[in-house]
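Working notes, structure below.
For this view, one protein chain was removed and the others were kept in their places.
Chain IDs A, B and C follow the sequence of writing; residue 1 opens each chain.
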Amino acid sequence: MLVVMQHGASPAEVDRVVKTIEEMGYQARPMPGAQRTAVGLVGNDGRVDASRIEALPGVAQVIHVTQPYKQVSREWRPENTVVTIAPGVSFGGVEIPIVAGPCSVESEQQILTAARAVRAAGATALRGGAFKPRSSPYAFQGLGRQGLELLALARRETGLAIVTEAMDEEGAQLVAEHADCIQIGARNMQNYSLLRAVGRMRKPVLLKRGLAATISDLLLSAEYILAEGNEQVILCERGVRSFDPAARNMFDLTAVPIVHKLSHLPIIADPSHGTGLRDKVTPMARAAVAAGADGIIVEVHPTPDRALSDGGQSLYPEQFARLVAELRAIAGAIGRSIAKTPGTAPLEVR
Amino acid sequence: MLVVMQHGASPAEVDRVVKTIEEMGYQARPMPGAQRTAVGLVGNDGRVDASRIEALPGVAQVIHVTQPYKQVSREWRPENTVVTIAPGVSFGGVEIPIVAGPCSVESEQQILTAARAVRAAGATALRGGAFKPRSSPYAFQGLGRQGLELLALARRETGLAIVTEAMDEEGAQLVAEHADCIQIGARNMQNYSLLRAVGRMRKPVLLKRGLAATISDLLLSAEYILAEGNEQVILCERGVRSFDPAARNMFDLTAVPIVHKLSHLPIIADPSHGTGLRDKVTPMARAAVAAGADGIIVEVHPTPDRALSDGGQSLYPEQFARLVAELRAIAGAIGRSIAKTPGTAPLEVR
Amino acid sequence: MLVVMQHGASPAEVDRVVKTIEEMGYQARPMPGAQRTAVGLVGNDGRVDASRIEALPGVAQVIHVTQPYKQVSREWRPENTVVTIAPGVSFGGVEIPIVAGPCSVESEQQILTAARAVRAAGATALRGGAFKPRSSPYAFQGLGRQGLELLALARRETGLAIVTEAMDEEGAQLVAEHADCIQIGARNMQNYSLLRAVGRMRKPVLLKRGLAATISDLLLSAEYILAEGNEQVILCERGVRSFDPAARNMFDLTAVPIVHKLSHLPIIADPSHGTGLRDKVTPMARAAVAAGADGIIVEVHPTPDRALSDGGQSLYPEQFARLVAELRAIAGAIGRSIAKTPGTAPLEVR
Partner (left out) sequence: MLVVMQHGASPAEVDRVVKTIEEMGYQARPMPGAQRTAVGLVGNDGRVDASRIEALPGVAQVIHVTQPYKQVSREWRPENTVVTIAPGVSFGGVEIPIVAGPCSVESEQQILTAARAVRAAGATALRGGAFKPRSSPYAFQGLGRQGLELLALARRETGLAIVTEAMDEEGAQLVAEHADCIQIGARNMQNYSLLRAVGRMRKPVLLKRGLAATISDLLLSAEYILAEGNEQVILCERGVRSFDPAARNMFDLTAVPIVHKLSHLPIIADPSHGTGLRDKVTPMARAAVAAGADGIIVEVHPTPDRALSDGGQSLYPEQFARLVAELRAIAGAIGRSIAKTPGTAPLEVR
């Protein structure tokens, strides 16, 4: 941490900063400059609360040199973490799994049709919401526990791994029982009680980036989960809020190489929420693989114009099949491959 | 709702939109234009899921004419809602209460000193976090239940009403027992499980705007609480994320008159989080009152340079006292007044 | 400037940074830390191009300690600059001038009616566009030179000082001949050729903040003007782009106290463009004065529903008159006053 003093700060003010740093148990290293003095804090263990120093007279600015997260950082662990949510379904290696399915689980027929369609087209895992966070209390909120049971049925029928969202601790317990990966949605990215709860579980977590979360915020939220002992965290870029109404969100694909540099955790991309527009999903899914994403999560619905939610951004099954073919070619172009659909043989074994 | 067709959409495509609207149980009203046709959906009860129509061929855009919220809107209830959190402490009337106190409850001595200081300076209610949502899992997370007990003690000592944050349902129950108003923080503004939980309680709620929440999002989150039967909701502008690092947040004071037009709920302003910088708190608190805010919530700490959190944005007690004097003058200039500090007499009665 | 090395950067890499800094003519001061080494650059004169150092192997980040602007900074000149655009019309002192008038000059009758109305209500200066930057090439682009002549006529008739926009060097010359202050609009805030051109003139400049300009960007643009020798610069907050469609722009009033701390230049506020909504102009103009703005610029039109541009955000003359009365009360509450309307007597003398 670097404490920059105001131009013209008095020696007594610099001295008080030095003393305060030492009182807090760290070393202070003053560094006089041409225009102003700075004081380095050496030994920062990530627990320093800068406010105390910011409040001292003569201080112009406190600059954080050390990142505030630890266990999620690549400095903590240089090699990639590979998160395996089901046998053969791993994120963070050379293979890129594709998670596909409808926004919400609506009925047995709908989810089974969707599951078979995305499996036939090349998906590795099935997505589908049983608990739906909706901006309006009057919108369809999901089938709840029954939805989870339908997802479990779809897994038995197709062998696809299941990824689905939880909105609170109780829901997370239920999701952990029925599915392979607990999704934490964008709106709950800083719901620390929920992050701690899934951190205490031994189930992989898919953590989506919040609507206004910086990449540092996303990593800090993942840190909450790792700090509780659960290292099986997959990050997900899904678009952030922007000033441009041309798309529902602004899909920040640069997050992929940035996270790869800062963290050992895998990061996947969601071009459906990332753009909010069906005809943008295909080009942006291609772009995500080209940018190095460790997986793709995409909304596919057997009949989008009858969907109870998000129909407008869901792909038709045949669009999705064409997309998977393109993704294979692009993955090949950068030395990776699309993960295989789970076979029926390993299915019996589970 | 207005469905705008693409330029050159075929009559069959327009017809399918009309039929789909009718199937959904609403009336369709086609409106041919010079360049393109639009189809009005009449009878929207707020439950229409636009995605289903957006997905139809030939549709260019779906425009929402009706606001998605209901009970929070001024059209639902034209007169102001006045939320009374304790005898004599009301938000939404002519009087403007001031809520002040430290970021976190740290110790008995700290919170009592702070409570006495802010009471002496003119505050009506005391703020102070017992449960602290912090970006880093390694930062001070609050004293929890013990913090709530200290707040209750401060109430007994000073007569100040207590406003404090809850981060989950269990915490909300505890806050409801010890305090006068449950605060839902910015990070949990779209934690719908928590919103529903406090909606089922009979305790006033202070709902802070999320970091990237539009005003419509804020009102929809309030709608979750009202939809469960709790109408005692106070909204709070506390700054949003922006591109400018010059301040921690961008304090969007225009939210005050906008909310006043759209909703009957009171809205207060938090210049401490709204700016994140102590020397900006005073001018922006003045601006908030001038803009018509129904209350001010501000961080004051007896010794900011020793605070365990947010010391850099906390006012010194004497700065706060000067601020209250200025706020009185500004409130008077626009026909309002600063609410009085609770007396000791009504205190005995409680 | 502080060069932060990557965790695990080699001594040779640190050494290369040191050498590069010395080659560039500055002093290097290495500062080993617990987790990583930093190297301070001492003697930064504001001309250091960080890219050269950022590109070196082993460098994690370059942190700018010194602000990139100079002459506009309060460190360069501690006392407020007072910019006088006409006798008795000064920005940056205790008095707060009000600039009012229509978005565009439309006709002799319109501008004279408007000028008389705003003068009667208490304005000090008249605004009105002769050259209008419009997003669409098909929208009304202003009367050009004829508009300037009408403004000059309005000055002769009312004694009001004239503020009007220029969009290019040629236009700036014309504005300088006819008006008292050259406005540079938000869209041209980083049109450096234009900034240099008005920097070479000896006429006060009103520089509006760009739609996505940080306060540092705004000050750097002002620096372009001062660097050419023109110190008569008034800054203007007029709202920035945001994610919330609830208002046309997000009015960032905290810019006022931030600029007051960083710079000696006066800063005024434009609640008309800042909000884009007539019924928000009054509360936000009050807020601007309460926040410490050195002036207010506001759109007033004799008949807003017949305006050729921006009618929806223009005040009616009687609304403006009530607003001025409120502003007087608020200015008084914080020890300032609204500047007086120019009298007819000094008018003869000009």
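In this text, a contact is a pair of C-beta atoms (placed from the backbone, for glycine too) under 8 Å apart; a residue touches a chain by one contact, two chains touch by 3 or more.
This one's a predicted model, so the numbers in the text were calculated from it and none came from an experiment.
If you put the hidden chain back, the residue from A:Ala28, A:Leu253, A:Ile268 or A:Ala339 that touches it is A:Leu253.
Residue B:Ser242 is the one among B:Gln183, B:Ser242 or B:Thr282 that touches the chain missing from this view. Even with one chain removed from view, subunit A keeps its contact list with that chain: residues 212, 214-216, 240, 242-247, 250-258, 261, 274-275, 277, 279-280, 283-284, 286-292, 326, 329-330, 332-334. Remark: the residues of subunit B touching the chain excluded from display are 2, 4, 7-8, 29, 31-36, 38, 40, 42-45, 61, 63, 65-66, 75, 241-243, 245.
Residues 20, 46-47, 49-56, 68-70, 133-140, 167-169, 171, 187-188, 190-194, 210-212, 217, 220, 223-224, 227, 240-241, 278, 304-314 of subunit C touch the missing chain (whole complex, contact as defined above).
Criterion: only the chains that are shown with their structure count from here on.
Centres computed as Cα averages put subunit B at a distance of 31 Å from subunit C. Each chain gets one centre point, the mean of its Cα atoms, and the points for subunit A and subunit C are 40 Å apart.
Under the contact definition stated at the top, the residues of subunit A that touch 2 or more other chains are 241.
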